[in-house]
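Before I ask anything, here is the structure I am working with.
Just one protein chain is left out here, and the rest sit where they should.
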């Protein structure tokens, strides 16, 4: 099992969710985050003060998948989230040792 | 050391925190997230438009624990967060290589 | 590659970001979280009800770095985030198996 | 034909769609018939334009008290998942009561009838033309007076919603409020203020509604809170107000609008209106400071929720007194209200163990009763024509107590019966799952992002 | 000299800085000259203080309808990233129109000229002194009347912004609104209300602006929505309102302020003002209940957005009728408006496929037209001096239809031309990237945290 975490553009969330559902990923956890990277931020002005806001709104999605789905999950996210402009985001793959479904106590692959 | 991450129902947070404290877990980080899974969402209506909101409010808790506490931590979360209805959430266990306490520079087990 | 996650005080974010930039870390993802730990919370009062709010506002930063940068990243965060008071936060280091840049499909070190 | 079609529709949805729509169908039917209002022979001769200007303004101010005032005052205090459902209650009550008042409420309260209830001479406002005048407001058009009184009839049931926030079905709420308006508000208003009303005739002083509005709403709130039971998780889970900025806006608009409520109750832009405004301002400020001071001393910190609650307590307590007392009396009434309501909202509720979510009873019920009694103490003959205890008229206190007692008993009994009836018919309370999810999404399919 | 300096500045920034600043430069130049207002011979003798009190109040109420009322009503309905840009539109229009109205708008609309447009006798309010009076408002100072009418001129363009929310350039918006005010609003207002106006002379009934304000704004909104095209992602991505509490506050302040709009249109604190207020309240409440009922039955849940929309639809529909109909007529007009506008905003827009973001056309255009027609049906001679169809005057319906038709056609054509001109000169729409990022940050460099 792997935990796949991806940072994407907010307006791409629905497309990514759909393309994940299409390949059989049934559980996703989503967090609103701010990202700092190559994509440049914007300037805000408040009376005397001018701020460069370097953090841009992004969405983090996390989904735990069995090993055999890792490749396809990455591809699904990639194709749905891509706009070819700086700031599309990244996909990170983590080792995952154990999963438990709270409701049933099921473990690992069964718990996904 | 392991990092234990759990997705739970928002109103269970206090109970989970208490049962973790009871077994000696002293540090927790909590994030508001949205979850997508088997539990079905609700419908929202705004004049002409009807949306199926598939993402439900959930709470993510993360706690780093020494190896010997892993089992008990999982159990504590499980028992406190369970309602036996779809949507109770999941527990994920990650390997954790290093921990540093910023204030003191203490490392690993001492830093927890 | 490692994923370095740190919990810090909100007002330290800008300093930490700058000291990370200084050592060449170019991508960071930031999440608003609530932390529970040794630092004690505050009391809130609403008419009859008095609540001890144990969760304090914290910032979580996540940055994926190549192995050779891990040490310096930890140091950079440590020195920028330290105030020597309880509640400064923690740094966690995770193994990271794979990284993909969505825009280009670049992998691992190239994708950071 | 049209009304028939609507009627059968109504039957099919009986459990969901409130009775008001049946009444509305009736209205459509009657409207075509009623369109011929009698012509005005000498229109407008009786009108004092200054008085009318002030009463038009007061009507707008009192409407503003409920929407958005009270809606925000309450909406800011609930959890975020219930804020839309909470403001929806005030808004929907505004609409429902306006129509019911036009149909029959005004007639039942403010036209001649017997000592307990008015007549039906203004059913559907029949006969209210340009030149009509109600003897209770001789210098302004009846249309102005009817609408001014409508805004009082709106806010009273809306106040009750604070007691049962977060757990009542919206449909049950509409049924309850519609019936309560006609079965409780209209008769009490008639008894105290209406032509030939029993309590007013007996000398009960209630300038702007301490009894009719606040005790009435507070007691109904207490009964509803008891019948409905506590919120799921009450006492175990924290339920902090999600946005006290909204509550501050609400309290402020209540305060500003209350000038229309109290000074408007002079029904003229005269000297008594000026004095009513002055004492309202003084009592409110004193009550807010009083609440804040006690809170600061007993709980270490002054809160914005506290100072706003104190201000509302002061507004409530000065309401019956406004046209009767002098500034010095107002200062004492305000201080007393702020301190007493602090204890009733903060401690008494805990001791007695009911869940009056937003303290409709602790603030409006108690504050209204306190104000009604102190009116009997501080009334000044030179201002309102009646002396109080301090001027030697000890009996006034008993008369005031009688007004309170009658209202409390009648209100509590009828409210209880109405609630039990509705509970039997369609159920009062949402399911635990709906309550957990939040009423915004479960009842209205909307949420604040 | 000063104005010259500004002039050259203006040219340099021609594409970004709206024309108003050129006009302002002119103003600076003329001000020194115009400062000598003629002295008042017998100042104030004609003034009825009660009428003036009410009209001063009404002016404040109608201003409050736009800021913060309409700004919040619309602001709550957009996505969070556009809320500041949305409220900014109402605020900036308030400022722009105030100045243009002072310069020339008032003169064009409300001074004698020909049947289609007024004269220039009040250019820069020249000659409006303390003792001036406009024959349309004989008992109050002209300064009061001019400002009261200014607030109507403010809200009308502000209403249009709902149709093109989330995608228009701010500079283009300012140019459009300034030109539209002079080329569409001023002539239509003159034709319907102005001295010697064609439509008013022909007997078109429009008490407070069903035609001049609401049809006018609604149709201009529809044209703008069509010319601009749909929002990026419309129909594919969810665009739920981000904060309906703001929308509720806005709807409430619109309602409260509308007392100044409708009852203020009596231009006096008289009996007709009282009746106008009463029928406004009744129609609004009925419309809100009507929308809610239909929504509840057809879509299973009553919503706060629905009940607020219904209330606004009712306010719109009763606007032309207010001083002409009786309470029973108002009840029917309200019910009809709530139900009809529910269908136009919820279904018609989908069928026809235009993106009128916040339903400026569906609510104001349709509601205004419905109200204008029903005014012809329910007008009561004893109230407004003109009988409607129900009292046997069938022809009034045709006269009303003529007023609607003229407004729709003139408005649609001129609006279309103005938009095309501006599009050609500086472009109407923001870039897709700006739209994605949100107008708050991309146009104004600000955001709500």
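A, B, C, D and E are the chain letters, set down in written order, and residue numbers restart from 1 in every chain.
Heads up, the rule we're going with is that contacts are C-beta pairs under 8 Å (C-beta built on N, C-alpha and C of every residue); 3 or more make two chains touch, one makes a residue touch a chain.
It should be emphasised that the depicted structure is a prediction, and the values quoted were computed from it without experimental measurement.
Within the whole complex, touches from the chain that is not shown fall on A, C, D, E.
Of A:14, A:44, A:75 or A:106, it is A:44 that touches the chain left out of the display. Set against the missing chain, the residues E:105, E:118, E:141 or E:241 yield one that touches it, E:141.
Residue D:293 is the one among D:136, D:183, D:227 or D:293 that touches the chain missing from this view.
In the full complex, subunit E contacts the hidden chain through residues 9, 13, 16-17, 20-21, 24, 27-28, 30-32, 34-40, 43-44, 47-54, 56-57, 59-60, 63-64, 67-68, 71-72, 75, 83-84, 87-88, 91-92, 94-99, 102, 124-125, 128-131, 140-144, 146-147, 150, 170, 246, 249, 269, 443-446, 448-449.
Contact between subunit D and the unshown chain involves residues 48-51, 53-54, 57, 61, 80, 240-245, 248-249, 251-253, 255-257, 259-260, 263, 268-275, 277-278, 281-282, 284-286, 288-290, 292-293, 296-297, 300-305, 307-308, 311, 326-329, 331-332, 335, 378, 380-383, 390-391. In the full complex, subunit C makes contact with the omitted chain through residues 11, 14, 42-46.
Here is the rule we go by: only the chains that are shown with their structure count from here on.
Chains that count as touching both subunit A and subunit D, per the definition above, are B, C, E. Think of each touching pair as a link: the shortest run of links from subunit D to subunit E has 1 of them. Subunit B and subunit C touch with mostly distinct residues; of the residue numbers seen at this interface, under half occur in both copies. Note: the chain lying farthest from subunit A is D, by mean C-alpha position.
Subunit D has its Cα centroid 52 Å from the Cα centroid of subunit C.
Within subunit A, contacts with two or more other chains are made by residues 31, 94-95.
Residue numbers of subunit E whose C-beta contacts span two or more other chains: 238, 240-241, 301, 303, 305.
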